[in-house]
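Pasting a structure here, questions to come.
Missing here is one protein chain; the remaining ones are kept as they sit in the complex.
And then subunit A:
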Amino acid sequence: MGQLGLWVVRAAVGFGRACVVVAVSLLVPAVWAAAVALGIWWGAENPWSWLLPVVLVCVGTVALSRPVCRIVRLLVARWTATVIPDGYRQPGQLTRLSTGFWWNGFSYERTRRDALMDQKWRTRRHDPANWRDLRFIAIVPFTAGLVACAPPAGVVAAVLGLGRSESVARLVGVLGAVLAVAAAPYAWRPIEPVAVRFLRPSPAMALADRVTELTAQRADTTVAQAAEIRRIERDLHDGAQARLVALGLSLATARRLMETDPDQAKALMRDAQAGATASLAELRELIRGISPPVLSERGLADAVRALALDIPLDVSVSADDTALRLDPPIESAVYFGLAELLTNAVRHAGASRARVCLTRDDLGIVAEVEDDGRGGAGERAGGGLEGLRRRLAVFDGTLEITSPPGGPTRARMAVPCESL
């Protein structure tokens, strides 16, 4: 009974879905049929009677293509959990100029509404996705649409055939009923492979998206690098360089005073020595900020172990030593990422112990940090975690953070490496 009930439910659901598929995929052919009907009704004598139906076909097809595709994507995602990216071009930013006009990336408009409309239509018109959508709505009625017609057609045949008294008509009615019941659970299914095959972004569109993404990343990297170089320059200029000048001055003065006032000369020499020590300490800190010595000498695993020793936490490190000599930029990104996460654990989470795990998977390197702090870590715009995500994005790396209030916080950085 349970088995049968289940089957009935599946058949009913399948029937409903098949009807929806038919309705959606036959929407555009319905417009075409309406246009043909209009042409016939208008009459063949009028030499211009073809004009209106042709306009109707063109406008109807173009206007319906995107909504139909959106609905198909939505249905496929809901029924089969297969998400098909749409790959439509997104309109850019609107900027208000000091003159009060709006610039939408293409033209200046007097009002915001005009600018948005203009931008929307221009983006839409040049979108290569339009051609893909048109192709899809031309294909779908004859593939998935046709198959999905089976159950409703069977029902229609059954209703018409069983209502008549001829035996042939009754036989057709019975066959129709059998067809409807048997095909109902399966007839809607072809919509998924058809949508996956013809509705995903074409390689050209995927490439265009990738180029946009890379351009943004390059801009990020360039800005970050320039800022870093400025910081180093400022630190050197204000710190070590100034101290060395002071050192030179002290030594010059001491040389002058050597004969006349040896005691003061000695004091100056002592100051000079202290200055040299201080500038060395400053340079050391600076170098540690650019590239930690253990990282360049020993690689990531040992650098993380050294980091764990310096962090005022009980940190356990497990690392797969054999495989962890990576490209220096990736090593550096992962190292500073871990440093940031551990610092957060100390500063914000109030953790007392943490676990760092470095492993590799098929794609690249995975670094995980787990602490026993209070959790609730979130990403703020312009915050450390967002900066970290951006730095990893340069290498196509990802950052996942799960941090329920009350802890524990788990962070996972994954960076793909070709060298592994």
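Points to keep in mind about this one:
As a working rule, contacts are C-beta pairs under 8 Å (C-beta built on N, C-alpha and C of every residue); 3 or more make two chains touch, one makes a residue touch a chain; residues count from 1.
Basically, contacts and distances are computed from a predicted model.
For the omitted chain of this complex, the UniProt record lists the protein as "Response regulator transcription factor", which is one of "Ferrous iron transport protein B", "Response regulator transcription factor", "Branched-chain amino acid ABC transporter permease" or "Biotin-independent malonate decarboxylase subunit beta". When the omitted chain is restored, the residue from A:T212, A:S352 or A:T402 that touches it is A:S352. Across the entire complex, the residue among A:D314, A:D327, A:E386 or A:E400 in touch with the chain not shown is A:D314. Only one of A:P293, A:G350 or A:P404 touches the absent chain when the whole complex is considered: A:P293. Residues of subunit A in touch with the missing chain: 273, 276-277, 280, 284, 287-288, 293-294, 296-298, 302, 305-306, 309-314, 352.
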